[in-house]
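Rather than the whole complex, this shows some of its chains in their spots.
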Amino acid sequence: MYSDKVIDHFTNPRNVGEIENADGVGEKVSSSCGDRMKVFLKVENDIIEDVKFQTYGCGAAIASSSMMSELVIGKTLQQALDLTNDQVADALGGLPAPKLHCSNLAADALHEAIKNYQETNA
Amino acid sequence: MKRIYMDNNATTAVRPEVMEAMLPFYKEHFGNPSSVHWAGRETGAALEAAREKVAKLINCAPAEVVFTSCGSEGDNLAIKGVADAYRDRGNHIITTAVEHPAVLNSCKYLEKHGFEVTYLPVDGHGMLDVSSLEAAITDKTILISVMWANNETGTLFPIEKIGAVARKHKICFHTDAVQAIGRVPVDVDAAQVDLLAISGHKIGAPKGVGALYVRKGVRLTPLVHGGHQERNRRAGTHNLPGIVGLGVACELADADLRNTAQRLSAMRDRLEQGLLAAIPESQVNGHPTMRLPNTLNISFNYIEGEAVLLFLDMQGIAASSGSACMSDLEGQSHVIDAMGVDPMMANSAIRFGLGYDNTEADVDQVLEILPNIVKKLRDMSPFYHERDAAKATANS
């Protein structure tokens, strides 16, 4: 049911955890399943230096979180804001249709964290 | 990696004795049991021998056994068949909120066709209150359908008491015994059951065969109309090899019911105690004592069941989160929901269904692997961390 990439990111999720004194924190709760993701950012000169996440959710949600973190570390805030949920799912080699919503958590939570950073540093 | 199959409530492997008994009926003795020539006579005799074996396991007359293609068909035939045949007497059906979808969706279909259905609630152990069932009876009630054992939690319903109530009020009583059969003693006479559905693939017979017990005198409109098979109660050429297999599986179940139940419940209890001890904030869903010997439904707070199953799967352990036929779907189990389990606990519910082939070593392996999986997932869970934070604040 899941691609090898999903299984890889699920089994060995990258960047799990918390950043103390994070520059931005955001979270997203899935309206369809109640699953939840929290993202912590470290930002320097508009560049995302580090990302950590905590996820309560299914295999797809955890893999999406991990993939998202890999995709945006080292990117500019704008590039990170441009990241879409579909891009996360695509980078995982696709998700089964009923699991597509799970990847929505990742980009959305990231964007919340960036918004939080921008608001607190405005 | 050793593979461990602990999803025997979803389906079981065909038992070797069953396989051996079926083999001659595919290529060698393949006649249509309804045919009058030699090819049909051979299989006709095998058909009736199998019927006797099924009848013996549940203590009924062979003529009261109707072969079907699966448990779902049996439930549909019982519910829609009685509803149609007794429509002149009333249009009210009583069932529970925790039935298998085969029962629930048959009832929902009937609701669209002029029937009224009462879905009785269950308590925190998934148990039904018989007095509330009796209170729900009206003069329009024509059918009570309550499962013998719940497929997700293993909770055993008080079938004999329900049977007595149904008989007192002269209402047909159907029970979905798909999970109960071969695991606990089932006696349709003692339980005063009028219809009872079983499925082969849950007891070591193959997929594609089941049976419905229909008490003599109970009227039943067929679900599958056509030829005169099964005394006009189920048309279609008999699945002879499958039926032969079901017969042998029933015979085997009859022979070692108590032993198997004891062996499996000892293993199940060890698994349960071990997990509860190793994993704080876990809980068993289902009745503490009135429960199938092979079933353990357990929740580990703060994490999601699907993720647990995926990790187990990657280590070769097959378990599930509720019924297989729902598992491609979103959302929580209607059974755990109906028990009023806290939603986050409910989300992490996973089910182990032990079976004939499981060993103590299998239990050891799950006990070794699962606590680490839970730890890993909890480390990832924001809820778990917030809970620690909340505790720390409280303690400071």
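Think of it as A and B in the order they're written, each chain with its own count starting at 1.
Criterion: a contact is a pair of C-beta atoms (placed from the backbone, for glycine too) under 8 Å apart; a residue touches a chain by one contact, two chains touch by 3 or more.
Just so it is clear, the structure is predicted and the values come from calculations on it, not from any experiment.
Trainee: Can you give me the copy-number formula for the whole complex, using the labels shown?
Mentor: In the complete structure file, each chain type occurs as follows: A x1, B x2.
Convention: only the chains that are shown with their structure count from here on.
Trainee: Just how far, in Å, is the C-alpha centre of chain B from the one of chain A?
Mentor: Taking the average C-alpha coordinate of chain A and of chain B, the gap between them is 40 Å.
Trainee: Give every residue of chain B touching chain A within the complex, in rising order.
Mentor: Against chain A, the touching part of chain B is residues 302-304, 306-307, 310-311, 314, 328-331, 343, 347, 379-385.
Trainee: If we count contacts the way the header does, which residues on chain A are in touch with chain B in the complex?
Mentor: Interface residues on chain A, with respect to chain B: 2, 7, 10-11, 13, 16, 18, 27, 32-38, 54-59, 61-62, 98.
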